[in-house]
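As you look at this complex, bear in mind that one protein chain is not there, while each of the others sits in place.
This part shows subunit A:
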Amino acid sequence: MPALRIENLKKSYGNVPVLKGINLAVENGDVVAVIGRSGSGKSTMLRCINGLEPFQEGTIEVVGHKLDQSRANLRELRKEVGMVFQSYNLFPHLSVAENITLAPRVVKGLPRDEGSALVREVLSRVGLAEKADAYPDELSGGQQQRVAIARSLAMKPKVMLFDEVTSALDPELTGEVLKTIAQLAEAGMTMVLVTHEMGFARRVATRTVFMHQGTVWEEGKSEEIFTHPKTPELKNFIAPDLK
């Protein structure tokens, strides 16, 4: 059974179709990069997967939780699907440690005295072990994003979704976040990441999906997608200047 299966997913805003029948399967341990032009529906698809956006047609099945128009089981699904956003979205009034332990405590009933061990564990995975007591506004953008990844990891997700998590960062801070994600990939985390970092997608992602006009236009092994693009749209997207 795949970790994530999307069948015939259709979504429109008003009468503007944004996703026009997406089909996608992600196996356990897969790292799938989603690339495509602005407005092609990448974020919308990602947000449908954990129920942040309702959709009109199709089904999504993530780690055994089926999501359809009824939006039942949403919380069960979200417990096992992590999401990291472009704008970090750390909670400003909570310290790093409190950001990390909030959901485990409130959603899973983590005992208070086990909090600090969890904080140490996930912070060390993102290389920020010494920042537990800092507040978000005391951290650089790259550090905030790594804390956001740690916060998501603290729920022990089976699948993680990343939406352009380095797009808000200065180039010199992008590297540290990508490195963290690459380490997660090595550790076997199943991930779907929307990204504009082509080099990173090519190196780290096992598969790459090219979205165009609300559909999966082309997909395959990352190496294939980047070295032998088939459709003219993908060719043009990857190397517009080679024409």
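Of note:
To be clear about the criterion, a residue touches a chain if its C-beta (ideal position, glycine included) is under 8 Å from a C-beta of that chain, and two chains touch if they have at least 3 such contacts; residues count from 1.
As a working rule, contacts and distances are computed from a predicted model.
For the chain of the complex excluded from view, the name given in UniProt is "Amino acid ABC transporter permease" [choices: "Amino acid ABC transporter permease", "Neutral metalloproteinase", "Acyl-CoA/acyl-ACP dehydrogenase" or "GMC family oxidoreductase"]. The residue touching the chain not shown here, chosen from A:139, A:181, A:204 or A:234, is A:139. Per the touch definition above, the residue from A:155, A:184 or A:209 contacting the chain not shown is A:155. Where subunit A meets the missing chain, the touching residues are 50, 52, 75, 78-79, 81-83, 85, 87, 89-93, 95, 102-103, 106-107, 127-128, 130-131, 133-135, 138-140, 142-143, 151-152, 155, 172-173, 175-176, 179.
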